[in-house]
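I am attaching a structure below and will ask some questions about it afterwards.
Of the protein chains in this complex, one is absent; all others appear in place.
The letters A and B name the chains in turn, as written, and every chain counts its residues from 1.
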Amino acid sequence: MNRYSIFSLARNALSHHEDWQQAWRSPDPKPGYDVVVVGGGGHGLATAYYLAKEHGITNVAVLEKGWIGGGNTGRNTTVIRSNYLWDESAHLYEKSLRLYEGLSQDLNFNIMLSQRGVVNLAHSEHDMRELKRRVNALRLNGIDSEVLTRDEVKRLIPILSCEGHARYPVLGASVQWRGGVARHDAVAWGLARAADAHGVDIIQNCEVTGIMREGGRVAGVETTRGTIRAPKVGCVVAGHASVLAAMAGISLPIESHPLQALVSEPIKPVLHTVVMSGAVHAYVSQSDRGELVMGAGIDAFNSYAQRGAVNVVEHTVAAVCELFPIFGRVRVMRTWGGIVDVCPDASPIIGKTPVEGLYFNCGWGTGGFKATPGSGWVFAHTIARDEPHPLNAPFALDRFTSGALIDEHGAAAVAH
Amino acid sequence: MLLITCPWCGPRAELEFRCGGEAHIARPADAMNISDADYARYLFMRKNPKGWHYERWNHAAGCRRWFNALRHTATHEIRATYKPGDRKPEPPR
Partner (left out) sequence: MSDAGDFRLQTGGRIDRERRMRFFFNGASYVGFDGDTLASALLANGVRLVARSFKYHRPRGIMTAGAEEPNALVQIGSGPRVEPNLRATQVEIFDGLAAASQNCWPGVEFDIGRINDFVSRLLPAGFYYKTFMWPPGFWHLYEWAIRRAAGMGRAADSADPDRYDHRFAHCDVLVAGGGPAGLAAAFAAARAGARVILCDEQNEFGGSLLGGAEKIGGKPGMDWVAGTLETMRWLPAIAMLPRTSAFGYYDHNLVALCERVADHLGEPKPGQPRQRVWHVRAKQVVLATGAIERPLVFADNDRPGTMLAGAARTYLNRYGVICGRRAAVFTSNDSAYAAALELAAAGVEIAAVVDLRVEPGAWGEAAAAKGLRVIAGSAVAAVRGAQAVKAIEVAKLGIDGASLAGGREIVRCDLLLNSGGWTPSVHLFSQSGGRLAYDDALGAFVPGKAAQPQRNAGSCNGAMTLAECLAQGFAAGAQAAEDCGFAPVTPPMPELEPEMQATPARHLWIVPSLKPVGRGGKQFVDHQNDVTAADLRMAAREGYRSVEHLKRYTTTGMGTDQGKTSNLPALAILAEATGASIPAVGTTTFRPPYTPVTMGAMAGRMNGAFLDPARWTPMQRWHVRAGAVFENTGQWQRARYYPLGGEEMHVAVEREVRAARTTVGIFDASTLGKIDIKGPDAGKFLDLIYTNSFSKLAVGRCRYGLMLREDGYVFDDGVTVRLGEQHYLMHTTTGNAAPVLMWLEDLLQMEWTELKVRLTSVSEQFAVVTLSGPFARKLLAELTDDIDLDPKAFPFMSWRTGAAAGIPARVLRVSFTGDLSFEIQVRASYGIALWHAALAAGEKYGVVPYGLEAMHVLRAEKGYIVVGHETDGTTTPHDLGMGGMVADAKPDFIGKRGLRRADLLRPDRKQLVGLRLADGERRPLPEGAQLVDDPGQPIPMKMEGHVSSSYYSPTVGAPIALALVKNGRARLGETLYAPLPGRTAAAMVVAPCFFDPDGKRLHG
């Protein structure tokens, strides 16, 4: 792998940028691998990368039915934070945030992690109480988090409407300064390039059509590009988790829903933190290009269509305009939808399945992007050792049988 | 936004409805004598198919009745809506 730097950029400028290497190869699939990772999103690529880097398992294929990073990795609002209520979640997301903090250097690919702070607004006494409970728990878990008074919020975000006459005035907020945003595509590409450098085969346009089992354990996958054998198969396919699980005869507690997001036309930067509000249902940040990046709510029905209703988007825009009245004349430039895999407790499932050698990592719902490297890191561990890492052990599928759910509906920050 | 035909009121905008998720999940009659795993199946496990899906809707801002629908989760086509107790329509082949 040729390293990227200002010097390589200058060197290539001399040759008119005609000598850049491929960021990753496009190999044909081999008949077999040690591990097949199904799903070439951020989580799948991170799994492959950490399998190679942390566990020395490099005979790995990542199978992607379309183009890598084309699912939720390339469709989210790029927010990164670890301010989750329950210990289990806090530690998992914090692991991810710490990996993110070194990821640009680790991958030699600038993912543009911008730790500009994530502000969660409180609009009622109930909000304030829940927010303080979360902040206190986070601090004792060693995760940076603070409560801001209304005046502090106003100083931090002068364009925010905190007025008392608003329908839902701002009473205060929590902030995680280490939270922020990263360039979502770059995360996928950087991981792909680094995994590829370790020898991982990234195979695009290769859809898995069946999961082969022999004597109760997994034997490989059937794909649109032929049979690929592997003693271990890890599935990380977000919205399509149920479809893959059905191929292996496994039931999941997951429903797939459309989740929309939108960006405005670029305007000169005026919003320098990520702002989230559960009560009016909005979250918004401003990208380095100047676009306002906004997340909408999920549509209530199951869908695989990557398409949602216009009224859902309108509600989000209304909420953003309520919080930021100066955005009234800014225009929405693009809206889009993804498919999120939602678990009943708004926490993911990461671990083994009843089929030996088959592992699932799914159910990230509306919050998967922030978990990308952490998810891959623990999933790689789970696959390599055939047992979960302590960080992801609580996120096993059997929690739905025991009832030990990790209810993070509050931490979604907005009521999806 | 979907256009949903309430079996009692006729076609109405999705705004008037609330989605109730997968249909035809029977509440276990003898719940106390089934395993935790079987109970978890009832509580949490969902088919979530990519394709035809039986689901429940409530005409919340209308007649407030619950009913079922057969809808395609990739195209959003609604093939049928039907009252509770009515026979389940077959999905198109």
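The criterion applied here is as follows: a contact is a pair of C-beta atoms (placed from the backbone, for glycine too) under 8 Å apart; a residue touches a chain by one contact, two chains touch by 3 or more.
For clarity, every value in this text was computed on a predicted model and none was experimentally measured.
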item	value
Identified contact with the non-displayed chain, of A:24, A:283 or A:379	A:24
Hidden partner interface residues of subunit A, rising order	4-6, 8-10, 12-13, 16-18, 20-26, 66-70, 74, 87, 91, 102, 104-105, 108-110, 112-116, 123-126, 129-137, 139-142, 146-147, 161, 166-168, 183, 185-186, 189-190, 204, 264-270, 280, 287-290, 307, 309-311, 313-315, 317-322, 325-336, 399, 401-405, 407, 409-410
Positions on subunit B contacted by the hidden chain, ascending	1-3, 13, 18, 20, 27-28, 31-32, 34, 36, 39-40, 43, 56, 58, 60, 64-66, 75-76, 78, 84-85
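Quick note on the criterion: only the chains that are shown with their structure count from here on.
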item	value
Averaged-CA centre spacing for the pair subunit B and subunit A, given as whole angstrom	29
In the complex, subunit A residues that touch subunit B	240, 242-243, 246, 251-256, 300-305, 307, 309-311, 344, 400-403
Sites on subunit B touched by subunit A in the complex	1-2, 14-15, 18-19, 21-22, 36-37, 39-41, 43-50, 53, 55, 71, 73-76
